[in-house]
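Inspection log for the structure reproduced underneath, given as structure tokens.
Removed from the display is one protein chain of the complex; every other protein chain stays in position.
Should a chain be cited, it is by its letter among A, B and C, assigned in written order, with residues numbered from 1 in that chain.
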């Protein structure tokens, strides 16, 4: 279980290989399915319900200590629900530009449905529970804190029903 | 829409960057979500319903021409169902060893649920429709053609119901 | 008509493809299988469990009831196992 908060970028292939290596060091070559999710910065921000505005950059703040704790709780929960053989969560903080990577989630499993569902689950929980906040700088005017989305709360309820 | 059948390995980061570049060349920085699925060779094969046997290698055969057609049909269908901003399907053929990559699916979208669902859908359809056949070489004894899984047919029915 | 065989169908028949002049009485995929079986035991072995054999006409999946019409290429293979 890898969890990292960092300013620098990540390399997806490298992170997958690190997880595969961790597993094969245990004498196991039982990984058959690897799912990754990468979130990236879009160049348009929601201005209000009806319109969008171009942004030049985004900055990400977090709650050191609590972030790691939440991400580790989310990972443990995913490992309880699915037969996972490795998970990575990396989230960037600081200043980012359109096109930049923000977050990476990787799940390893023997079969694909567990890997897909667990990655989907990790992202839904991260979006609603992990203490990160985005501030967007429009091309013109003042920077704005991004509003939370109702759709993210709704996404979470998909998993709560399963309990 | 990238579709490739090849003997050589692939690099996931490189393939993602190629798709992002294709999109940004169109003057768009609207990708917010990237999902990848990678299938890899496990070192144990199903011997019969109850037991498994270690394998030393696997070889993959396909139907040239029909494979490309099927994968392109599957991609087009995914693009009809979800607002995708890029898809890649790469499938390896020839001889592979445990730990090796077999298949890569990438989906780009503005939001994560479309990217997750489309990648899941592409894999389910590829597994049931694309003309590839695996033959496994156990450590001891003769090579065996892999049996199709009932669970893959069932997986497909999840998507057919949605129509 | 070009007929292709893949995976264990290919192995049992002992060839990956052949060009055959199919008689006019052969209308459907099922008819073609029956006609091939008459050609020898290797074909009988390949088509022993017909219901598990998949078929494609001109590189499109079809079921055994499909008419051949003017198909130029037909293929027989086991259920696919890629991915």
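Just so we're on the same page, a residue touches a chain if its C-beta (ideal position, glycine included) is under 8 Å from a C-beta of that chain, and two chains touch if they have at least 3 such contacts.
What you are looking at is a predicted structure, and each value in this text was computed from that prediction instead of being measured.
*Asks:* Can you pull out the displayed chains that the omitted chain is in contact with?
*Replies:* Listed by label, the shown chains it touches are A.
*Asks:* Just to verify: which one of A:16, A:55 or A:102 makes contact with the chain not shown?
*Replies:* That would be A:102, which touches the missing chain.
*Asks:* Touching the hidden chain in the complete assembly: which of A:48, A:147 or A:160 does that?
*Replies:* Answering carefully, the residue with contact to the hidden chain is A:147.
*Asks:* Using the touch definition up top, pick the residue from A:4, A:23, A:47 or A:134 that touches the left-out chain.
*Replies:* With A:4, A:23, A:47 or A:134 as choices, the missing chain is touched by A:134.
*Asks:* Extract the touching residues of chain A with respect to the undisplayed chain.
*Replies:* On the side of chain A, residues 39, 60-63, 65-66, 69, 91, 102-103, 123, 126-135, 145-148 touch the unshown chain.
We take it that only the chains that are shown with their structure count from here on.
*Asks:* Can you identify which chains form the pair with the largest number of contacting C-beta pairs?
*Replies:* More C-beta pairs are in contact between A-B than between any other chains.
*Asks:* With chain centres defined as C-alpha means, what is the inter-centre distance between chain A and chain B in Å?
*Replies:* 23
*Asks:* Express in whole angstrom the distance between the two chain centres, defined as the mean CA positions of chain B and chain C.
*Replies:* It comes to 26 Å between the two C-alpha centres.
*Asks:* So, what's the distance in Å between the C-alpha centres of chain C and chain A?
*Replies:* 48
*Asks:* Mind pulling the chain B residues that touch 2 or more other chains?
*Replies:* Where chain B meets two or more other chains at a single residue, that happens at 39, 123.
*Asks:* Give me the residue numbers in chain C that touch at least two other chains, ranges are fine.
*Replies:* If we look for residues of chain C contacting two or more partner chains, we find none.
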